[in-house]
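Comments concern the structure below.
Here the complex is missing one protein chain, while the rest keep their positions.
== chain A ==
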Amino acid sequence: QQSVCDWLEARKGVKVQQNWVEACLEWIEQEEGGGVPMASLREMVYGQLLHADLRDVVVQPCIPASVPQQQTTTITGHFIVQVDSLVDVGAAAYAQLQKIKGQSLDDVDTKKNFEPKPTRLLLLSLTDGVTDFQAMEYHPIPQLTTDLTPGAKLVLRGTIGCRLGTLLLSGDQVELLGGGVESLAGINRQSRVLARALNDESLAGEGGTTESGPPPTTGSSSAGPPARSTGNEQLQEDN
């Protein structure tokens, strides 16, 4: 166990709770039986880590806890963080929500552009397991999209500027590790994040569609050719 802990701390930069690793290993043993080589064991624990909530696992924060209080500062190093949620503040939440729900307003091509041209700027809610931060896409980070699974893990590296408690990120400072947190998947689903931005949770469109019954079209579609048309073959040809 200890070697796995050390490995995680040394190679991945996360200081995790011993008993979490223990539980992890126990579970792996149950699932896989004994005799898993060390290298795979480490990777398996690491895989579990990506899908865990860092808050339940981490013992020591990797980002200095003083960051949120400082006007301007920089941090340098290698930090594993978890993205609790993210939102693009470069575009109207309503328009984004419509797009997700497939009710894009853009049916009429004649419609004028009533909103600023979307220039993406992601705002991320991060945690290192102990402290929560905000970070923004100061320069484009193409590896991130709004479809990111809530709870996914990132590595931040290099010298990162912070202003008013917000980390200013650029693409070369971010590596996407993946993963996610099951408990965040629901509440931080993109549609709900956007609906919260609009102060109206009902807009998220919970649940599937519960339509009662299809409208009564004989032959389901009116577009079909006449049933007993003598010119039926010709009809199809022409279509």
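We adopt the following convention: a residue touches a chain if its C-beta (ideal position, glycine included) is under 8 Å from a C-beta of that chain, and two chains touch if they have at least 3 such contacts; residues count from 1.
Going forward, contacts and distances are computed from a predicted model.
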Any idea which of "glutathione transferase", "Ubiquitin-related modifier 1", "DNA topoisomerase" or "Sodium/hydrogen exchanger" UniProt assigns to the chain that's been left out?
-> "DNA topoisomerase"
Identified contact with the non-displayed chain, of A:L8, A:A93 or A:L126 | A:A93
Return the single residue from A:A23, A:M38, A:A65 or A:L164 that touches the missing chain.
-> A:L164
Missing-chain contacts on chain A, rising order, are 89-95, 105, 107-112, 114-119, 121, 123, 136, 163-164, 166, 197-198, 200, 203, 215-219, 221-223, 225-231, 234-235, 238
